[in-house]
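As you look at this complex, bear in mind that one protein chain is not there, while each of the others sits in place.
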Amino acid sequence: MRPRSPFALFSLLALALALAFLVLPIVAIFADVSPARLIEALGTESAREALWLSLRTTAMAMAIVIAVGTPAAYLVGRRRFRGRALVITAIELPLVVPPAVAGIGLLAALGPRGIFGGALEGTGTELVFETAGVVVALIFVSAPFYLRQAIAAFGALDGRPLEAARTLGAGPFRAFATVAVPSARPGLASGLALAWGHALGEFGATLLFAGSLPGATQTAPLAIFAEFSRPDGFVAALALSAVLIVVAAALLLSVKLLGGDGLGGTRRAR
Amino acid sequence: MSGCLELEATLPLRELTLEVSLEIASGERLALLGRSGAGKTSVLRIVAGLLSPPSGRVSLGEETWLDTAAGLDLPPERRRCGLLFQDYALFPCMKAWRNVAYALPAPAGERRWRALELLERFGIGRRRADALPADLSGGERQRVALARTLAAEPRALLLDEPLSALDPATRARARRELDVLLGALEIPVAIVTHSPEEAEQLADRTALIERGRIAVPS
Partner (left out) sequence: MRALAPLLPAACLAFFLFFGGCGGGGGGSTLTVLAASSLTEALGRYAGQFRGADVRTSFAGSDQLAAQIRQGAPADVFASADTEYPRRLYREGLVEKPRVFARNRLVLVAARDSGIGSLAALGEAGVKIAIGDGSVPVGEYTRAVLARLPAAERREILANVRSEEPRVSSVVAKVIDGAADAGFVYRTDAKAAGGEVRTIRLPQRLQPEVAYAVAVVRGGPQMAMARRYLAGLFGGSGAADLRRAGFLPPR
């Protein structure tokens, strides 16, 4: 990109500055940890347990968010109804709630003494200090990221192909699944990447709602913090952080690539 | 033979109230002529089931599709009514043949070759059939859209400005092809157009929509 005007030069510099600022802390982590130490960190059982748990729980959370959130976002994105603005605000609320507060809220709603606590105990479902609780916390804090993108993606769709599908004999669900979803795929994929990335780094709500129990609820971010309380823990924490970053980046990249937007940026229907 | 298409509806629009009442016999082609904003597309949408008027009745032969007085309003997928959209509304993520196969009442294994066969009759060869709508020319898209609409074997056909999106060079040929195609159908056909010549050439009767009302067919 050769700048052709003062403004072009300025925006190029601005971009370089932004990139440097965002990338620097991450590069610094890798600069501090030798590759040998990274591999060693992967060797410890607690690190592997934590990473595996993070992958499992976030995958499960994403599956639920997609299954429930996609049709919900379709409804909100395409229909005008009374209270729509309120619904959207409610969906976005978890975004502005501090994670620890979200954890307390989840306890107050789903904990043993919570509003639905009795009902949950009746079905024998344990959430607090259980892996299932991690999934619940992850869904709560990351679903808004997916929903926002999905609502925007569905809202931006041209309605006529959907109507055409109806006139061709497709019911509302078939039109949604076979026409709307494929057309909205790039937006849905980017929402998923955002939500998944956020879930991988989730800390506060998980700690409060599900505790930090190795193997059961100690996800990678919680394990990183736990390392600080151990001798020589700082280096181990750095190493695990680096590994988590690599895993998260790989995940984000593959979701975006599979989403069909490609890395070139311009939208192309597949 | 599907029977007669009958429509009666009252629909408040932006600047006026639409009050229509018309009848199209099987095999008959009626043109709806009028300026933009007069409500022509709304009439088609009511028949197709995409728009529900506060009061009205639509029926095809023995089947009643809409009857506000009786609280009956069949959704579009239950009316076998084909609608060709003004900009064709092809499914952007599907290849041309898949668009056509979407509504084909055939078992899964047969859909592809049946779609290809149908497209062949519309002058779309195998290679073009594998293209995405974005990669087709305007004329090709129009033909794919027509093929798709007819693949569903509709019992009534509605065409919204079928030729206006085409450039003048393609339009003349397309009009002739459309004329032949419609001649072979034995269902009620409604064609919305703003061009009196088109109405003359494609339809048996013309109804003029002016200020929300249908003037006596000429």
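Read from first to last, the chains carry the letters A and B; within each, the first residue is number 1.
One rule holds for everything that comes next: a contact is a pair of C-beta atoms (placed from the backbone, for glycine too) under 8 Å apart; a residue touches a chain by one contact, two chains touch by 3 or more.
Everything numeric in this text was worked out from a predicted model, so none of it was measured.
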| item | value |
| --- | --- |
| Left-out chain, listing which of the shown chains it touches | A |
| Sole residue of A:Arg148, A:Arg166 or A:Arg185 that reaches the chain not shown, by the stated touch rule | A:Arg185 |
| Identified contact with the non-displayed chain, of A:Leu12, A:Ala108 or A:Ala249 | A:Ala108 |
| For subunit A, residues in touch with the removed chain | 53, 56-57, 59-60, 62-63, 66-67, 100, 104, 107-108, 111-114, 117, 124, 126, 128-132, 135, 177-178, 181-182, 185, 207-208, 211-214, 216-217, 225-226, 228-234, 237, 258 |
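By definition in this document, only the chains that are shown with their structure count from here on.
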| item | value |
| --- | --- |
| Of all residues in subunit B, those that touch subunit A in their complex | 48-50, 75-77, 80-83, 85, 87, 89-94, 102-103, 132-134, 148-149, 152 |
| Contact set on subunit A toward subunit B in their complex | 158, 160-161, 163-172, 178-179, 182-183, 185, 269-270 |
